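Excluded from the complex is one protein chain; the other protein chains are retained at their positions.
For subunit A:
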Amino acid sequence: MRYNRQIILPEVGEKGQEKLGKAKVLIIGAGGLGAAILPYLAAAGIGEIGIIDDDSIEISNLQRQVIYKNDAIGKSKALEAKEMALSLNPSIQVNAITDTLNAKNAIPLFEYYDIMVDATDNLHTKYLINDACVVTNKPFVYGSIYKFQGQVSVFNYQNGPTYRCLFPDESSNSKNCVDAGVMGISVGIIGMFQANEVLKMVLGIGNVLSGELLIYNMLNNDQQKFDLVKTNTIVLSRLDFEKKYNVVENTVLEITANEALEQMENPDVLFLDVRNEEELPKMSLPNAIQIPLSELEENLDQLDSNKTILVYCQSGMRSKKAVEILKKHQFLKVQSIAGGALKLQGIIATDAVSVS
């Protein structure tokens, strides 16, 4: 009964409904696009839906992320989204993943699901999704917004073109929604296009938007398609992928004590001590500030995000945690000093580095 109105379509039928029920779809991001995609896939009877997002609901999300209620502010997006989808259709399975998509969890997740849906708001994650799809040989439905324009495509579908065939340049800097502004309707329209591609792929009907980029203009209803061909034919092995992402992330996040001390006189560098005040040895570095790790999140306004922030604690564990916190709050140039104060002190003592 629940699916009767779609089953009577010859393009769907009982067989099609069975396909929907067996499909496993992962929605990456529970923001504006995700909030549009999820209820329609759930209602149509996609058998298993994963939704991954580590964000909490904020009041400024509600004008476009319409599945969240006002009294859910502060709660986890992934968990609230799951609850909403199950209240809509309790006969499906919904998996909430309260994490960001990263190089470590992407491959196992993508191996499990059949189709990934990109509902993210940043380019870095789009390249990550693309590369993990190439490694696992899975398609992904791309959707993205710039103000009143939206882009939609399906990448890596049956060995078709990938995101890198369309945008090879990874260093590009398109504004995201927070910077550029967006209407709820716009993410809704593009999310609908994406959900439609998912259903077409599962049902095997129509023409999947593979090898084509759709651009939709909400202000004048202009709709254009551009053809693209597969140009990036580099076979990415799982090992290549892990090298590319994990290694890069690790080296960026840590700096040796020696390298850190070379930056001591650099006015663009700030040393951040996240130990408690009573901890020894006391360090007297120039351009330094002390904020215990437990108080860091409440005192971010004391830090200048334009500076490179080198974080240290006693031995280098808490400072890694601090780097994660700072990254989460958009501090881009942050590194943890390996070995912490003990290592720094050791070098200063033996090499007689002058400390003013």
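The rule we apply is simple: contacts are C-beta pairs under 8 Å (C-beta built on N, C-alpha and C of every residue); 3 or more make two chains touch, one makes a residue touch a chain; residues count from 1.
Simple rule for what comes next: contacts and distances are computed from a predicted model.
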item	value
Omitted chain, identified by the protein name its UniProt record gives, among "Succinate dehydrogenase", "MoaD/ThiS family protein", "NADH-quinone oxidoreductase subunit E-like" or "Sugar ABC transporter permease"	"MoaD/ThiS family protein"
Residue in contact with the excluded chain [from A:A44, A:I57 or A:L166]	A:L166
Selected from A:D71, A:D227, A:E278 or A:D301 as touching the chain missing from the view	A:D227
Full-complex contact with the absent chain, from A:I51, A:I115, A:I145 or A:L236	A:I145
For subunit A, residues in touch with the removed chain	29, 31-34, 118-123, 126, 143-147, 149-151, 165-167, 169, 171-177, 180, 182, 187, 213, 215, 224-229, 231
